[in-house]
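Just dropping this structure here.
Here the complex is missing one protein chain, while the rest keep their positions.
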Amino acid sequence: MSTAVVNVNRSLFRGLNLRQKTLLIIGFTSLLLLAIVVSSLFIDGESLSTDFGSKNLAPSLEHPFGTDWMGRDMLTRTLEGLGLSIVIGAFASLISAVLTIILGLLSSAGKTADSLVSWLVDLALSIPHLLLIILISIGLGGGAQGVIIGVALTHWTSLTRVVRAEIKQLKTQEYIHISRNLGKSKWWIATKHILPHLIPQILLGTILLFPHAILHEASVTFLGFGLSPHEPAIGIILSESMRYLSAGYWWLAFFPGLSLLIVVLAFDLIGENLGKLMDPKNAHE
Amino acid sequence: MENKTEINAKGKKGTEALLKVEDLSLSFIQYASGLRQTELKVICNLSIQANRGEILAVVGSSGSGKSLLAHAILGILPSNAKLDGKIEYDGQELTQKNKEDLRGKEIALVPQSVTYLDPLMKISNQVIGAVEEGKEGLMKKLQREIFQKYDLKPDVERMFPHELSGGMARRVLVSTAVMSSAKLIIADEPTPGLDEKTLNETLSYFKDMANKGCAVMLITHDIEAALKISDKIAVFYAGTVLEVANVKDFKNDGENLRHPYTRALWNALPQNKFQAIKGHQPMQDEVVDGCIFYERCSKKNELCSKGIPQFKKVNGGVVRCNNVS
Amino acid sequence: MLDNAKIPGFIGKKILRLISLLLVVSFISFMLVQYSPIDPVRAYLGEMAVSAEHKEKLEEYWGVNTPPQEKFLNWAGSLLKGDFGVSLIYRVPVTDVIKERFTASLALMASSWLISGILGFVLGIAAGMHKGTLFDRAIKTYCYILTATPTFWLALILLMIFSVQLGWFPIGLSVPIGVTAENVTFFDRIEHLILPALTLSILGVAQIAMFTREKLIEVMSSDYVLFAKARGEKGLDLVLRHGIRNVALPAITLQFLSFSELFGGTVLVEQVFSYQGIGLATVAAGLKSDVPLLLGIVLISAVFVFVGNLIADIIYEFIDPRIKQQESTI
Partner (left out) sequence: MCLKGENISFGYKRNNLILNDVSISLDRGKVLGLIGDSGSGKSTLCKILAGYENNYQGKVSIDGKEVLTKGYNPVQLVFQHPEKAVNPKWKMKDILNEGSNVSQDILDSFGIKKSWLNRWPNELSGGELQRFALARALGSETRYLIADEITTMLDAITQAQIWNMVLDIVKERNIGVLVVSHEKNLIKKLCHDVVYFKDINSVRHY
C-alpha cells in the first residue's frame, strides 16, 4: 500500500517528477533522431569514398564502427543508412496517416461505407505483411520507389482499425446522441465532437507506425528487393555483411543493426511516453 | 465512545464493539492529464464503530468514497492509496498483515454485483472459495446447505456468473459471506437497482446475520433501505461521518437528529418534505479548513470556520457539530 | 459452452468468406504482377539464347498478347483444377514446390510458435505478478528491445556467435549439402532447425509476454480479484485460481492471430540461414520473377493466415463464456 508513496519520494529525491522525466525522455530521443537525420544530410561523398589502404579494419577510435572491404567508414555508411530509413519511415507514416484519415471519415459516413473499410482492412491483413510489401513493390516494377510505396501503402491497417473502433465507440457516447437531438448536423458532430478525440490518437498512431515502417523497409531491402546495392541503406549493408561473416568481420553486421535497433527503440519510446502524457491512467506502474 | 449500553436501547445483545475505526484518512496520488500529480482526499478523519449483533449503516451519496472505507478495512486498496488512522478489530489493531490474515475468515465482504465473481469459474467453486486440501467435502456440504436455505437450486452450482438472474446473484453473493462464518460482515451497496421484493429479501439476510451475533456494516446510499433493518446509521458526508444516530431518531421532522446536515437530508427525502437546502458538497480536491458543512449550515458561527468540530456524545448518538448540546 | 445451433451457420459463413477472400486476393495479386514491368518470357529464358520462333511460341504460351482479364480467367480456371502452373525457376509444378517447402517451414514455424507462446506466457505472468519490481522492469525492457530488433539482424548475430565463432551449428541449408534426401537423418534436420527456430522464438516472445503481462495486471485489478482477496486468497494461489484462467484464452487467441508475422519472420530467418523453406522460395520467386510460384505462395499464405484467424474466432465465439456475458449486459 505504501509503494506509491515511496515512488513519489524517490522521484522527488531525484529532483524530477514523472512528468518531467517523461518530457525529458521525449526531448532527448527526438534530439537524437533529429541529429541522425541532419548528420546524414551533411555527409559529403568524400568520407564514403573507397580507400583500399584501410579496408576491413576492426573498430577503432578513428573508425568506431570499423571499415568495409572497400575501406569505407562504416559509421558514416550507417548514419546515412539510418537517415534514409527515417525519411522512408516518415514518408510511409505520413501516407498511412492520410489514408487512415480518409478511411476513418469514410467509415463514419454510413453502414455500407463502414463495411467497405472493414473489408479493405481485412483484405490487406489477409496476406502476410512482408509478402504484401514484396508483391506491391514487384507490381510497381521494383526499385527504391517500389519498396517505398510498398511500405507506405501497407501500414495504414492497424491505425485504421484503431480509428474505426474509436469512431464506433464515440458514436455510442451519450453526448453524441444528445448533440444530434439538439439539432446538430452530422458534419458539425464530426468536426466538433469526434475529431478532437481522434487527432491525438492519429498523431500518436503515426509516430508508432515509424518503427514498423523502418523495420519493414530494412527487411525488404535486406532480402534484395528494391534499393540498389550502392544506396546506403541499412538493409543493404547487412545483406552485404553476410558475405563476410565467415571471415570474422563481425562489425559489418553488428553496429549497423544495433544502430537500427536503437533508432526503432527511440521511436517506440517517444510514442510510449507521449501516450502516457495523454492518457495517464497507467502511469503508476 | 465507550458507552454502548446507553446508546443501544435494547442493551441485551451484548453489544461490545467488534470494529473500531478512528480518525481514518485516505487519499490517492494520481496523475492527471499531462502527468501532473494530484492528491485526492477521499476520506478524512472518519470514526465509527460496529457492534456485535447490530447493523451499522453507513449512508452517503453514490461515488462519495464509502466503498473505499470497506476496502480500507479489508486491506484491499490500490497501491496508490495512502491510509492514516487506526482500525481495531476485536480489541486488536489491524495492520496490513492482520487484515490479510483475517479477511475471508473473520471479516467478510458482500460485494455489490456479479462483476465481483470470476467470469470463468463455476458458481459452486467460487462460493466455496479456496480451501485447504481435505476440507473440500465438508465445504461442499456446507455450500449445499446454504444454497438450500437461500432457495438456490442445485443447477446454480454449475452456472457461470453471467447466467445468474438479479435475485439469484444477490443470494449467491450473500452466501459467500455465510460460508466464511465471519463475525464482521461488510456489505458494500448490496442492493443496487433491486425491485422491492428482492430488496427486502436481501435485507432480511443481513438482519439474520446480525441476529446470530455478527456485526454488520451496511454501506449504502439508500437511507430508506438502511432504516428498515439497521440499528444505527452513520451519515457520511464529503469523506467523513458527521453523525451516528439511532434509527428511532429518524422520525417526524427529524427534530431528534443532531447534525443540521442529517436533518436536511431527512427532510429532503421525497417521502418527507422533499425540501432542499442550498449549496453543494465540497469537491474532493477542495481544501476546507473548518467544518465541512460550514458553507451550507444555517447555524454556523465563527468557531465553525476554525478546525473540524470534534465528536460529541449527544442523546445516545455522536455528532460533529459545535452547536449541539 | 458450445452453442450447437450456431455451428453450421458459423462454418458456412467462414467458408464463404474464405472463398471470396481467395478470389479477391488472387485477382488483385494477379493484376499487380500483370501490370508490373516484369516480362515473364525474359524471366523464363534468363540468359538462354533462343530463336525468334521459339520466343514467339513462348510468348504465346505466356499469353503476352492476350488481354489480362482473359489471362486471369485462364489462370483461375486451372487453379480450380488444382493446377497452379509450373515454377519458372525450379521447373516443376508449383504445387510440388509449395508442398515440399511449406512442410519444411511448418516445422520451423510450429516449433518457434510453441516455444515463444509458452515462454512468452510464463514470462508475462511472472512479470505481471511482480508488477513494478526490478524483475518486471527487466522483462519489460527485454520485450521492448526485442520488438525493436530487426529479425534478420538477430539471425545474423546468432549465426555469427553459434556457427562462425563457436562452430556448434552448420552455417547454412536446412539439409547437408551433397546428401540425398533419403539419407538425411532426423538429427540433421533438427540441427539445421535449431538456430532459425531459436531466432523466431526469441523474437516471438515479446508480443505475447507483453500482452500477457498487461492482461494479468488488468485481471488482477478487476473486481473479482479484489473480492477474492477480500476472501483471503492471495499470492501464487490467487494468480493460479483467477489470473491464469482469465488470461489464458486471450493469450492463446493472440498467438493464433500472429500467423502473419510468423510467416514474415520465417521469410527473413530462412534467408539468413539458407533454410530451404517457403521463405527462400518466396524471395527467389520474387527476385527472379517466377510469377506462378509467387502467386501460389500468396494464395497459400493467405490460407495460412486465414486458418489462424479462424481458430482465434472459434475460441472467441464458442469457448470464452465472457463474450456471452458482454452480450447479455447490453
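Read from first to last, the chains carry the letters A, B and C; within each, the first residue is number 1.
Going forward, a residue touches a chain if its C-beta (ideal position, glycine included) is under 8 Å from a C-beta of that chain, and two chains touch if they have at least 3 such contacts.
Because the structure is predicted, anything quoted here is derived from the model rather than measured.
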| item | value |
| --- | --- |
| Touched by the hidden chain, restricted to displayed chains | A, B |
| From A:Q173, A:T191 or A:S228, residue that would touch the chain that is not displayed | A:Q173 |
| Given B:H221, B:R258, B:K300 or B:R320, the one touching the chain that is not displayed | B:H221 |
| Touch residues of subunit A, complete complex, unshown partner | 173-175, 177-179, 181-185, 193, 196-197 |
| Touch list for subunit B against the chain that is not drawn | 60-64, 166, 193-196, 221, 223-224, 264-265, 268-271, 274-278, 280-281, 283 |
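Going forward, only the chains that are shown with their structure count from here on.
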| item | value |
| --- | --- |
| Pair joined by the larger number of C-beta contacts - A-C, B-C | A-C |
| Longest centre-to-centre distance from subunit A, chain (CA-based) | B |
| Inter-centroid spacing, subunit B versus subunit A (mean Cα positions, whole Å) | 51 |
| Averaged-CA centre spacing for the pair subunit C and subunit A, given as whole angstrom | 22 |
| Centre distance in Å when subunit B and subunit C are each reduced to the mean of their C-alpha atoms | 54 |
| Junction residues of subunit A, two or more chains touched | 3 |
| Residues within subunit B bordering two or more other chains | 79 |
| Contact footprint of subunit C on subunit B as seen in their complex | 71, 74, 76, 78-79, 100, 103-105, 108-109, 111, 113, 115-121, 129-130, 160-162, 176, 180 |
| Touching residues (chain side subunit A, partner subunit B) in the complex | 1-5, 8, 17-19, 22, 276-278, 280, 283-284 |
| Of subunit C, residues touching subunit A in the complex | 21, 24-25, 28-29, 32-33, 35-38, 131-132, 144-145, 147-153, 156-157, 159-160, 164, 171, 217, 259-261, 263-264, 267-268, 271-272, 282-283, 286-287, 289, 294, 297-298, 301-302, 304-306 |
